[in-house]
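Here is the structure we will look at, set down as structure tokens.
With one protein chain removed, the remaining protein chains of the complex are shown where they sit.
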Amino acid sequence: MEIMKTLLAFIVLWPLVGFLVNGLGRNYFSKKRIAFYASEQIFASFIASIIVFILIKNNGAQGDITYFNFIHIGKLIIPFAFKIDQLSAIFLLIITGIGFLIHVYSAAYMQQEEQAHYGRYFSYLNLFIFSMLLLVLGANYVIMFIGWEGVGLCSYLLIGFWFKNDNYNYAAKKAFIMNRIGDLGFLLAIFWMIAKLGTANYSDVFSNVSQLSTTDITAITILLFIGAMGKSAQIPLYTWLPDAMAGPTPVSALIHAATMVTAGIYMVARSNVLYSLSEVAQNLVAITGLVTALFAATIAIKQNDIKKVLAYSTVSQLGYMFLGLGVGAYTGAVFHVMTHAFFKALLFLGAGSVIHAMHHEQDIRKMGGLKKYLPITHITFLIGCIAISGIPPFSGFFSKDEILAAAYAHNPVYWGIGVATAGLTAFYMFRLYATTFLGSFRGTPEQAHHLHESPSAMTIPLIILAILSVVGGLVGVPESLGGHHALHQFLSPVLLTEVKYETTHSTEYMLMGLSVAIAATAIVIAIVTYSKKPQISNSTGVGKLLENKWYIDELYDAIIVKPLGSLASFLKNVIEKSGIDAAVNGVGKLVNYSSRQLRLLQNGQVGGYILLMVLGMIVIVLIWVNDGYIYRFLMNLFFAK
Amino acid sequence: MPIQYYIILSLALFCIGIVGVLVRRNAIIIFMCIELMLNAVNLLLVAFSKMQYNTAVIANKATTVGAEGQLFVFFIMVVAAAEVSVGLAIIVMMFRNTHSIDVNFLNRLKN
Amino acid sequence: MNAIEILFWLLSALAIISAMMVLLSKNPVHSVLWLIAVFFAISGHYILLNAQFLAIVNIIVYAGAIMVLFLFVIMLMNLNKESEPKRNFWRILIGIISGGSLLMILVSLIRQATEINNKNALMESGNIGLIKTLGKLLFSDYVVPFEISSVLFLSAMVGAVVIGKKE
Amino acid sequence: MISLLLILIPLFTGLLTFFLKQEKTAKNFSIFSSVITLGTVCIAIFFAQNNQLLFNTQWLPALGSRFSISLDGMSKALVLLTAISFPVVFIATYTNKYKSSHSFYALMLLTQAGLMGVFMATDALLFYFFWELALIPVYFLSSIWGGEKRIAVTFKFFIYTFIGSLLMLVGILYLYFNTVVPSFQIKDLLAAKISLKEQNILFWLFFIAFAIKMPIFPLHTWQPDAYEQSPTAVTMILSGVMVKMGLFAVLRWLVPLFPESAKTYSNIVIALSVIGMIYASLIAIKQDDIKRLIAYSSIAHIGLMCATIFTQTVIGTTGVMLQMFNHGINVIGLWIVADAIEQQLGTRKFSELGGLAQKAPSLAILFVILALANIALPLTNAFVGEFLMFNSLFQYNVWVAAIAGISIILAAVYTLNMVQKILYGNTVAATEKALDTTLNINWMLIVLVVIVFALGVYPQPIIDLTKDTVNVIVQNR
Partner (left out) sequence: MNAIILSALGGIVMMFTGIFTQNKIVIKNIAIITLLLLLIGNLLHFYGIYMLHVDVKDMLQFNNFGLFFNTIAFTSTLIYFLLSGTDITKVGINVAEYFALIFFVLCGVSILTSFHNLLMLFLGIEILSIPLYILTGADKKNLKSNEAALKYFLMGSFSTGILLMGIALLYGASGNFSIESVPSTTSKVAEMANSSILTPLGLLFVFVALLFKVSAAPFHFWVPDVYDGAPSVFTSFMATIAKAVGFIAFIFLFESRIAELGPSSRIIIPFVIILTLLIGNITAVFQQSVKRMLAYSSIAQAGFMLFVLYSNNDISSEGILLYSVAYSFATIGIFAILIKMKDYTFEGYNGLAKKEPLIAAANTIFLLSLAGIPLTAGFFAKYYMLLSAIKANGQNALWLVIVAVLFAAVSVYYYFRVIQAMYFKEGNPEIATTNTSFKVILLALAAIIIFIGLFPTVVLNFLYF
């Protein structure tokens, strides 16, 4: 226990120290030292994570590890505590492992940055790892929320890393704000828990779940899911993710593909006890996931920016994961998180390599034929594409298959859409692949002159990730294919095993075959269509609709951003200025006005003065004659009993 | 005489005085109207003094009851005389400077 | 209706008419004269009420001294002509209405007063208005105000000096 | 006795400063004085015995008013805030030039004395005295050293506040006649026998006074103007410490004195506060001036605190106490940044700024941190407070919490807008030759940022300070 406590503390603190040292010393250290130090901190965490993983694997999970009380007011105690169990151990490995690879990759990729910005970049990355670890390790929803917002912040900082460009800044802001919308849901869920149970600790919440009514559970889960929507870019809060590609490509790989966006999955998986009790929430999660998956895939088909395609594919894959969560295949979702982390990181880094080679050209229409210039990148990228397309025995196949199988058991329509999406995925991935690597080079001669393979610091991570993408699926080979699903067994103490999707092996085979066939067909079509003559002309009709992302950004702009802006302007210019402030100033003006009028009484005429005095006397006498009548009347008026 | 008669008579004189103050513009006449008001009060006081005396006589408490009212009238006259001296001095001073005693033209001070 | 009542009504009528004439006369000198008439009427009332001392003092001080002073000032200023060329009709109307309504209210109130029902002012008889009575009272109980009124005179005198002295 | 020192030190040093004609001397002396005060506060809070924190003596025997002050849990946090903010403000604005600066510093110290008194007085009349004592110097400060429209704006502020405090005075007087023994002591006022109807009238008399001070929508219009026009050092005190007077007064006086009314009208007050939050946040989005933006953001934050007070839960009240402290720290930090920008570049308009991060990286970092604290990012101090407050609001009513929660999103919108427009993008004419901040500003900001993080990670010290009194307040109802 003590060892675990120390280890976890170090796992979290190393990146934080890295952040502080690099952040404060960025002007004093050399680039080499910065990169080395940052990577080394993460590597240390990674090693520690492996130890933790082994300990967990051997000894099983233990209780919460409390460091101090974060908040302690009366009965409300929110400890600063970590929970280390199988689920968080897996995520620890993914985060620190892939994080480390991306650090290494970045060291080369960001080489052209100035020293200060280089240091800034690495400190941000370290901060991100720190936040993500907090998110995953927290033993209660509040600590998770701290990490949750922390990764949002890092995402903001990294998307806007090149802050001279206002479009990037805008994208960063958009990401942060959309995340915040989700965060509000998350927060409300936490409040709900605290209001009903007086605690936000996982263990207490899950063990007292019987005290919650169905409404409570549904509300909590839906609110939590709103948080997840924001973070994991689900409809309707997904538009930030494609824009987030403004950041440096390794960042996209790390944050917007491998780790941060999966926080939503982690959260739902973590709360599986709650979700299992709410049919409504589960269906909502599943349908949202499904729709997002399909929707994003359709958009991805028509994108021409290499990173945008990957971004939409990320959205789409996240949709898959939510589908898995929604249909109760928690393990499947986590499994897909893992494999997706491998191949999506690979794809992004590969794309980064391409962009690096192309001198920051991201339009695939200006690429082509890169196969021969970038051999390692080409191979690894191809592996990634196959993996994501779900071709066996690459990792993507197993995880995706598990989700699809569960979906079929839940509702065959879900499966149908899922498979269609899988086909689309295969199609757009290979469209991307074909346009980029096959055919002939379409860029400027100058670009062609500079084309070269990336340095080893970049290619080695690619290779490692490629290997993982290939073999990563083996930890979850389903029983139908003769495996025993190691991951499933490992996670079973944490994640509920839903037996709802028991299907016969023959059905399973048939489903697998069908999905693989569809994917394969799509691949063939894509390669045939795009390897020789990639689409360069502007598309029309549905194509244009897709190319413009269903005009969702424009829609949001029209129905939310613009009205809000006009409302704000209205409040500022009309209500505030001519309404409230004018009323306040009006009192002053009224006093001034009445002053000007009243002083006319003082007209300088003695006769007038005496006349008014006499009238005053008459009034006073009349009041007196009334004998208290006016008094009683007024008293009744003001102080009626 | 019923005391009401006297009260009403003096009130009438008093109010005539007030009306005079209100309608006339000549400072001296206004002042005279004020004197008229004072005289109305004097008359009332004397009448009341005799009323009080009468009440005392009826109650067989003879004596100087009511003399105070008449003494008060005496004091009013004294004060009025003093006031007149000052008032006329002011009016004369005013007239010396402006050659007018029309109160309507007294409007340098206003608002 | 006995002689006293007749005298009362006569004097009252004289007083009120003369008072009105004070207002109505255009010539200030006439006003002064009418005011003197009022004072005489009031003195007549004093005599009816057997307040002989006041009657005399009223004539001497008011009619004799004060009004002469007024007359003197008017003559000094050469105001013995119509001094108010234009009279503002509205002003007069409003003045009369407000003065009249005050009178009306007061009179109606007095008529309601039950405390003075059946109370009379004793006419003719009663010796409280005699110099002897008043003098005794003045120099015994009222000696303090008497002395203090001397201060008033002093201040009025100083005032007249301040105002009147040429610089 | 030591609590009396907290008032006397700034009072006498303030009066003394009037006679220090040398600019340097006045500055250094006032910094010295405020540091001494800070030291005394620390001793008082962390070392002194409880009975040393009380001071009670005859003042106006005929009126039943006593000079009684007490540094209890509730005041500790705010007294500490006051003590911290003055040296920080003095040092951060050290390079600012003021004409006849001795008067400036003298008035600042007098303000501090008033604030200390407000936070410690336990006698209603004394409280009213300090309430005004804190106001008058600020009136002069803003009117003499303020911006272009200072006279009218400050005057509006003054009249507004003055009306409020007079209404409160009426309330105090009325209460005074209903106590068992003629006394203005809070404990005697608490025991006053007043009917429900009277309570309701008195509640509003007090509340309007405090609502103007906070300010609560729709009585807030003095605030953006006053913040904009005041010299920034004064604005720091105004928004950092003085607006807390209203909140503090609600906690210390209003809620305990009129518990039933506070409950009856909690819905109205909370509704106003929440409307104000959203309203101010929306307006903040459209601001083009740093100072005005911070002002509106401050209105939104205060609205949340006010709403929370009326939910009357232990959690919420603790959150408010904590957030009063935190908001003070954060907003002073933001003002220091705003002042640094204005002093150096001569403009506060976003449209004339941009790309400052390239020229002034350390300012940019500190600014971003403070901005993030302003939007209550976790691990900054404001998060804990807002978390607790929203929690309490949620327990009061789900929908209120949800609507108020929108302000969290809007806060992100306007704060990031501000950060983006000032720091990011390419440099423009104004920022072309900008330099990084001077050492004094840097260090003060660092001090504040350290507090931001320290309390963000471990807020317990402040929570513990206020714990006992919070329990008293809430249990009192």
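So that you can tell them apart, the chains are marked A, B, C and D in the order they are listed, and the count of residues begins at 1 in each.
We take it that a residue touches a chain if its C-beta (ideal position, glycine included) is under 8 Å from a C-beta of that chain, and two chains touch if they have at least 3 such contacts.
What you see is a predicted model, and the numbers here were worked out from it, not measured in a lab.
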Shown chains touched by the chain that is not drawn here: A, B, C, D
From D:T111, D:S143 or D:Q358, residue that would touch the chain that is not displayed: D:S143
Chain A residues touching the omitted chain (full complex): 588, 591-592, 594-596, 598-599, 601-602, 604, 606, 608-610, 612-613, 615-617, 619-621, 623-628, 630-632, 634-635, 638-639
Residues belonging to chain B that touch the chain removed from view: 3, 7, 10, 14, 17, 21, 27, 30-31, 34, 37-38, 40-41, 44-45, 48-49, 51-52, 55, 65-66, 68-69, 72, 75-76, 79, 82-83, 86-87, 90-91, 93-94, 97-98, 103, 106, 108-110
Residues belonging to chain C that touch the chain removed from view: 106, 109-110, 112-116, 140-145, 148-149, 151-152, 154-156, 158-159, 161-163, 165, 167
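Please note the rule applied: only the chains that are shown with their structure count from here on.
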Inter-chain centre distance, chain C versus chain D - centres from mean C-alpha coordinates, in Å: 71
Per-residue multi-chain contacts in chain D, two or more chains: none
Chain A, residues touching no fewer than two other chains: 607, 611, 614
Complex interface listing, chain A residues touching chain B: 599-600, 602-607, 610-611, 614
Chain C partner contacts - residues on chain B that touch it in the complex: 1-9, 11-13, 15-20, 22-26, 28-29, 31-33, 35-36, 39, 42-43, 46-51, 53-55, 57, 64-68, 70-71, 73-75, 77-86, 88-93, 95, 101-102
Touching residues on chain B, where the partner in the complex is chain A: 18, 21-23, 25, 30, 103-104, 106-111
